[in-house]
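Take a look at the structure set out below.
All protein chains but one are shown in place.
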Amino acid sequence: MMDYPQFGAGLWNFASYVDRYATDGYGEPRSTIDQIRLAGQVGELTYVDLNYPFTPGVSLDDVKSALAEEKLKAIGVTPDIYLRQHIKGAFTNPDPAARATAMELLNGAADAVRALGARYVKVWPGQDGFDYPFQVDYDQLWRLAVDGMRDLAQANPDLKFVIEYKPREPRTHMFWCSAPKTILGIEEMGVDNVGVLLDFGHALFGDESPAEAAQMLINHGLLWGMDVNDNYRGWDDDMMVGTMHWTETLEFFHVLRKNHWEGVWQLDQFPFREESVENARLSIRFLKAVHRALDLLDEDGLARAQEAQDALAATRIVQNALFAASLED
Amino acid sequence: MMDYPQFGAGLWNFASYVDRYATDGYGEPRSTIDQIRLAGQVGELTYVDLNYPFTPGVSLDDVKSALAEEKLKAIGVTPDIYLRQHIKGAFTNPDPAARATAMELLNGAADAVRALGARYVKVWPGQDGFDYPFQVDYDQLWRLAVDGMRDLAQANPDLKFVIEYKPREPRTHMFWCSAPKTILGIEEMGVDNVGVLLDFGHALFGDESPAEAAQMLINHGLLWGMDVNDNYRGWDDDMMVGTMHWTETLEFFHVLRKNHWEGVWQLDQFPFREESVENARLSIRFLKAVHRALDLLDEDGLARAQEAQDALAATRIVQNALFAASLED
Amino acid sequence: MMDYPQFGAGLWNFASYVDRYATDGYGEPRSTIDQIRLAGQVGELTYVDLNYPFTPGVSLDDVKSALAEEKLKAIGVTPDIYLRQHIKGAFTNPDPAARATAMELLNGAADAVRALGARYVKVWPGQDGFDYPFQVDYDQLWRLAVDGMRDLAQANPDLKFVIEYKPREPRTHMFWCSAPKTILGIEEMGVDNVGVLLDFGHALFGDESPAEAAQMLINHGLLWGMDVNDNYRGWDDDMMVGTMHWTETLEFFHVLRKNHWEGVWQLDQFPFREESVENARLSIRFLKAVHRALDLLDEDGLARAQEAQDALAATRIVQNALFAASLED
Partner (left out) sequence: MMDYPQFGAGLWNFASYVDRYATDGYGEPRSTIDQIRLAGQVGELTYVDLNYPFTPGVSLDDVKSALAEEKLKAIGVTPDIYLRQHIKGAFTNPDPAARATAMELLNGAADAVRALGARYVKVWPGQDGFDYPFQVDYDQLWRLAVDGMRDLAQANPDLKFVIEYKPREPRTHMFWCSAPKTILGIEEMGVDNVGVLLDFGHALFGDESPAEAAQMLINHGLLWGMDVNDNYRGWDDDMMVGTMHWTETLEFFHVLRKNHWEGVWQLDQFPFREESVENARLSIRFLKAVHRALDLLDEDGLARAQEAQDALAATRIVQNALFAASLED
């Protein structure tokens, strides 16, 4: 029997969605509890990342009970700091009052992390950034983003915070947009409880090599979480893992293994039109094949090929492993 | 006094919006009537394109009255064939029942065109297409898309229909995605009441030259409407005209003038976080400057430069005209 | 033993290269004969596509002999209509004298096709197009491109010509840039001896679905040749097949098989820094696996999934086949 990693998923993998066109939603709204039930049905998940606040009428105790019943644990809590109140930004909002309400939400999420025994608050300030040239003073933007995160981290020294960067959407330019910029910002904070959650698809979308971004974050001691999905590189499509980029997905996990990174393999997908449970199962099926392919990889041969930067030798070895890894274990 | 073209705007320029993150909306919902009032406040608009159905509780008579009071006319009606009922497609939905309800909506929009004395039904089947490799049979997709439009056009021979193409969003691949593909589809329909509405930003986003796309459509007798906006080329950002691409905006309108295209200059913008009225006014201010720049263009010199495909001479002439066109008339 | 398709390769797969930085070349220049020898060493190739004119000092008889010795046949001949003489265009050059010399080269290539018993002249007018907004009159460009191809085809009614489209490079905008635009142009020519060679990577680069483009060309009776490679979607990287896009490569060949398309599977790769023979072998190894995966595909299940446009079911079936196809046959 394989020694698989633990799998997780953002609870929003099991939500329904709206966008600017289907304003009445891609399905009936689902409560936090509905979403936990669906996550449980997957049968492969150990962890979930929960949006905070929970949907109306759902209490912390309700969540704890549902998680327990589905044998799920909370890995993180993601505060909704990108709703109407904060469409001009959470940390970088020009209005101090809006920054204050964002901070309240973030501290609420921190309390939820404590209550649920989760590992971190996940910070994704989707509305922090700008849309037009000349719209912002970049100095001011930097200070607001960095000072705000530092304040939050210092106010909660018992907790960990992870920033999830992404190049754009819903702003045309998001502030935390790449691995190296996020590292620079965290360095400037001068705190030790802020790290990074690397989203494979965000790195692809931002023309990073996800594997290289992972290595860079690991070298700075900042890779504290990750999630995977897939896309066409031009947008954060949040498609099923393994539908587009086989080699780069394998390479990403190879870098994690090589560095003895022992975290949870999480899903961050938006199945707008697909059934959520099967969507997650298919993705995990692929991730298991990736895990078996890593076992089959000729590591010595690959190390020699990389030492020589020999793309041909490396490709042969990698394809051997991928083709040999059956989907059935 | 300048002899400006008539200006128009999709009524959605004055709506509020949601997206997959700010699910509670970028502002309070606005009724069709609210939107007409705002369009009227711009003070520069002659035409609007209206979504159909109108927002709940708003009747056709309400709309007629509001338009009359704001001195606005309807140029087109855009049926909402991309809501929950049709998230898997309108014309290309695999379910015949869903195709039938889409057709009802389209025929409803046709009736609204008749009632409002508008020029066309604008067809933007945003959910027609696919998301994943292997998801569809491309033959079947083509037949559903083309046959459906033909049926619609033949059922309403007294009306005109315009297809607005766009590369993607909300599908990763939309069916009507480029000027030449849309021309091919319309040719195959074999009807004379289907044309194209060219969205400048969609062409940019699809790596077309908007001016070249316009020329191609004009040569096929199919450019029956257009709208403008701007973006960063990587997405349909629906930003204000003139914020990014000055030269290509001027070139687009130059091709229209050279071909004696005498239609309405329409706006298609989504001011998620901006005030709608000023957003439209600024855009029209820029369009007026474009119009004046066209009057200042050394057409003989430009024709000689283009005859020689001389980028340097053409650029000098174009920049002379743009810089000479003051924003104040 | 598998019943594989015949494989081919552009002879430039075995050339050395220059670019705007390594102006002294990525390796020693190789003669047409050198390139044929390398193609022969691959041991898997039946066909080659040859650049015309041959390198200095190489005669038609030399080529014939070398091909015979290496057991290779010519599938096509590609005239070099993108060298210094034609940097402002071949068909669309503003200078009639340059258009005339391009036509001479094209007719020379036609004679080579006859002499070698090849199937077609491959026309890739890399310098036809434009770089700047306002540089060209799009009407004139269209007429030059379409009329020139028609003249060429009519002057050589015994031969076939295939146009290879590509979005850009070396112009920022190439004239023949997508499947539907090329179809429209060929329709307007009104000849029956001009078709299309579809390059998988060009379609990817142009944000087409390569499989959909193939289906569209087949439906118009115009898919007369194809070649494959891979890239990061943002450029025509001409990388080894199967290094990036497994699913879309399989889908492309699935559409060909479904339509009983029985042509040669050709390579178009530029191994700037890689050894040519192994580069081709690895690519063909992958193509064989693709061929076996097609045999393993649950066609009935896939047809049902596509009928329902069910991405989940289709993905499961496709991944089953890909994982089951070992690299060793």
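As written, the chain order gives the labels A, B and C, with residue 1 at the start of each chain.
Here is the rule we use: a contact is a pair of C-beta atoms (placed from the backbone, for glycine too) under 8 Å apart; a residue touches a chain by one contact, two chains touch by 3 or more.
Small disclaimer: the values here were computed from a predicted structure and weren't measured.
Enquirer: Please identify which residue in C:6, C:140, C:172 or C:219 touches the non-displayed chain.
Expert: The one listed residue touching the chain not shown is C:172.
Enquirer: One chain is left out of this view; which of B:73, B:245 or B:258 touches it in the full complex?
Expert: Hidden-chain contact among the options goes to B:245.
Enquirer: Among A:60, A:100, A:155 or A:308, choose the residue that contacts the chain missing from this document, as touch is defined above.
Expert: Touching the chain that is not displayed is residue A:308.
Enquirer: List the chain B residues touching the unshown chain?
Expert: Touching the chain left out of view, chain B contributes residues 207, 232-234, 240, 242-248, 273-275, 278-279, 282, 285-286, 289, 311-312, 315-316, 319-320, 323-327.
Enquirer: To test your reading of the contact rule: which positions on chain C touch the chain that is missing from view?
Expert: Against the missing chain, chain C presents residues 17-27, 82-84, 87-88, 126-127, 131-133, 168-170, 172, 232, 234-235, 237, 239-240, 243-244, 270, 272-273.
Enquirer: Spell out, residue by residue, where the missing chain touches chain A.
Expert: Touching the missing chain: residues 88-89, 94, 130-140, 142, 167, 173, 178, 180-181, 183-184, 206-207, 209, 211-212, 215-216, 219, 247-248, 251, 254-255, 302-303, 305-311, 314-315, 317-318.
Methods note: only the chains that are shown with their structure count from here on.
Enquirer: Using CA atom averages as chain centres, what separation in Å is found between chain B and chain C?
Expert: So the centroids are 35 Å from each other.
Enquirer: Taking each residue of chain C in turn, which ones touch at least two of the other chains?
Expert: Counting only residues that touch two or more other chains, chain C contributes 207, 247-248, 311, 315.
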